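In this view, the complex is presented without one of its protein chains, the others remaining in place.
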Amino acid sequence: MDELLQLVVEGIAIGMVYALIALGFVLIWKSSGVANLALGQLVLICSWFTYGMLVQRGLPLWAGFVLVILFALLLGWIIERFILRPLIAQPILSLITVTLGLGYFIQGLVVFIWPWSVGSLPRLFPAEPLHIGTAVVSQEKLWAAVISLFLFGLLSLFFKYHKMGIAMRATADDQMAVQACGIPVTKIFSRSWMFACVLAAIGGILMSSIGGITFGLVETGLKAFSVVILGGLNSFLGAIIAGPIIGLAENLGGGYLTPLTWPGVKEVIPFVIIIIVMFLKPYGLFGEERIERI
Amino acid sequence: MKSKKLIIVSVIICMALIVALLPLMSACGPTVEKTLMIGMSTPSSGKAAEKGAPMGHGNLDAIKYVNEELGGVAGYQVEVIWLDNGYDASKAATIIKRFMDEDCLFFTTASSAMMTAMMEIANRGDFPGFACFSSPALTHPPRHIYGQTPDYGDDWAAFAKYYVENIWEGPGKPRMALHLLNNPTGYGARDAARALADELGVEIPEGWVMEHSTTTTSEIESLTKFKTEKPDILYISSTPAPTAIIIKNAVELGLYPGMTIACGHASFTKALVDLGGADIVEGVYGVYPTVNWGDDVPAMAKMTEYCNKEHPADYGNMDYIISWAQSLIAVEILRLAVENVGIDKLTPQVVEEQGFKKIKNFDVEGLHGPVSYSPGDNRLSKSVRIFQIRSGKLVPITGWVEAPLIKYEDFDWYGK
Partner (left out) sequence: MDLPAGTRNYSYAQDMAILRTKTHWALFLGLLIFIFTLPLYLGNYWLGVANLIGITIIAATGLNILTGYCGQLSIGHAGFIAVGAYTSAVLTNRLELPFLVGLICAGLTAGLIGMVFGIPSLRVKGFYLAISTIAAQFIIIWVINHWSSVTGGFVGISVPYASIGALTFKSEGSQFYLIIGLTTLTVFLAKNLARTRVGRAFVAIRDNDLAAQVMGINLFRYKLLAFFIGCFFAGIAGSLLAHWIGFMNAEHFSLTESILYIAIIIVGGLGTATGPIFGVIFIRLLDQILTMWVVPFLEETFTVLPAGFATGIAPMAFGLAILLFLVLEPRGLAHRWQLFKAAYRLWPFSY
């Protein structure tokens, strides 16, 4: 029973961290229909920038964070302006490949500027874990979960009520109609990429405080895809709910299946879930099914 | 249209001439002074760049030192073809062919994974080489590939022996749990445990072998069951980031301090202390085959000088030490070969017979255990040192401990 509680708590906490990264992906998909496969690398470069500010320059925490947010905004703007804009009407293969190429480029850039592949941020949260009954959960994961929920709430409200959010949803639905209404579509793309990069930066900082800055951040980005697929590509609610589900599946599966099958079964669970979802409910739990007409 | 035909014909004639003259062009080059040519390859970009880049620097700086200050080997300069294999197996396969084509005498690599990509080609071509970090697949069965330091299985064996002899106080056998990285680094420890656990007096109960990936963010689910089952030691064979996470999780669950935790040499570096936090990893044991920065050994002064001069960012990185040592060993092999046979008769096979196999008790200026070749054992250095983290510093607690030779090829569960 103790074990079950521990696994459940840990699963939910870790799942919320995945959900945070997934939110960034959903944001871009929801507003421009582009699949951002460079998500992991964006998280990586923002984390390294944080390292650069806090450790190399030795700036105080608040100054470092403000600079990281500004950097993320600038990065998003640059990516949209110079890489995505020339490819606006291209088929989806080109768009996906361009994000792959971008990811490759960012990885090289990271090695170029910060040639150590492991970095650690100064401790942001106290090391004492919190006790929930007999289970323990580290403060970093708890904060990550709380921040994800907060951001989720913020994004949902933004997309529902704020003028810019409504414009973003409209653009994802029908670009030409939006242009006919006089809304500058390019500005909307710009804004969505900028916000997504900020989300990636926040996710990066939280993940680096859990496990350090390594190239593993890129692979965790891949696990975020399974969250996105399960939850539905264009649903924030889906991301927040699917995140803990994947986390739970990983932990419970890892905890209980491992003695029965092989060690390491935990690694493959998110990907098996993707395949199962593809067979059963391809658009995810909360995703919108696109009806195609000839 | 006549001019077009003329152009086509002239282009074809030019290309035919170039193609015909290619072999001639490569044959006559300027005559150069005799040098000793070796090939070195490190994964300086890509997945393993954290270790590969400093190792490339260590290799090249040491050779620079030998060429500039010691006048080369027996008066001949050592020429190095250094290539970055990017942790990509097919690229590594082309690199080894480049080394063989350019008449290198032998080659060195940093990582054992890249060596597996190169070793068949090298073995087939009777081209010797050695790798800093070794794994059983490279040296068993022993052919033309040598391991500079004991492999991850040897780490486990050395620590298990030390633990049973010096730390274990209870009756009966200590119970050990293994947490392995999902690649040869991790599984090397498991294979050694399979071979030697009974002999050394260590018990590894069923289901206590766990696996994790390099990108894991939390290992709580695999450590939870130990809250009730309480192992005596947890041996982690992995790289710094996952090891830090496992130790952090163990502390969170209240398992550590309490049991002993030990790591293999792939994770036991300063990065572990940085990532985990000095207070979390206090008291963790580790195995490492070389000395640490600042230890009082003959090579330390020159190595520190060159490191600070050429690549100051690498100071404090243990991988730089091991690759500096690798270059020193390479130079010693060349020296023995030239001494025994003379520079004119050197070929890769001769260097293997007269250099690799004749090396005896070379102490690598104190940087790691003495290097000796014994027939049937392709490990060049067989000893490691046990360390413990005290107040954020890696402190050695033993001298050179020899890791026993494990003849994996005798076990039928060991693949071909």
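Letters A and B mark the chains as written, and numbering starts fresh at 1 in each.
Here is the rule we use: a residue touches a chain if its C-beta (ideal position, glycine included) is under 8 Å from a C-beta of that chain, and two chains touch if they have at least 3 such contacts.
Remember, it's a predicted structure, so these values are computed and weren't measured experimentally.
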Hidden-chain contact residue, picked from the options B:Cys14, B:Ala74, B:Ala278 or B:Ala313: B:Ala313
Identified contact with the non-displayed chain, of A:Gly15, A:Gly212 or A:Gly264: A:Gly264
Touching the absent chain when the full complex is considered, from A:Gly15, A:Gly52, A:Gly76 or A:Gly103: A:Gly103
Residue among B:Leu36, B:Ala62, B:Val78 or B:Ile95 that touches the chain left out of view: B:Ile95
Hidden partner interface residues of chain B, rising order: 4, 19, 22-23, 44-47, 49, 52-53, 56-57, 60, 81-86, 88-91, 93-95, 97-98, 100-102, 113, 116-117, 119-121, 123-124, 135-137, 182-184, 186-187, 191, 310-311, 313-314, 414-416
Chain A residues that touch the omitted chain in the full complex: 35, 83, 86-87, 90, 92-94, 96-98, 100-115, 222, 225-226, 229, 233, 262, 264, 267-268, 271-272, 274-275, 278-279, 282, 292-294
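FYI, only the chains that are shown with their structure count from here on.
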Length of the line joining the C-alpha centres of chain A and chain B, rounded to whole Å: 35
Residues on chain A engaged by chain B in the complex (per definition of touch): 2-3, 6-7, 10-11, 14, 17, 108, 111, 115-120, 123, 127, 129, 136-138, 141, 207, 210-212, 214-220, 250-252, 254-255, 258-259, 262-264, 266-267
Complex contacts: residues of chain B adjacent to chain A: 45, 47-50, 53, 180, 182, 207, 209-218, 220-222, 224-225, 227-228, 240-241, 244-245, 248, 251-254, 271, 274-275, 277, 279-280, 313
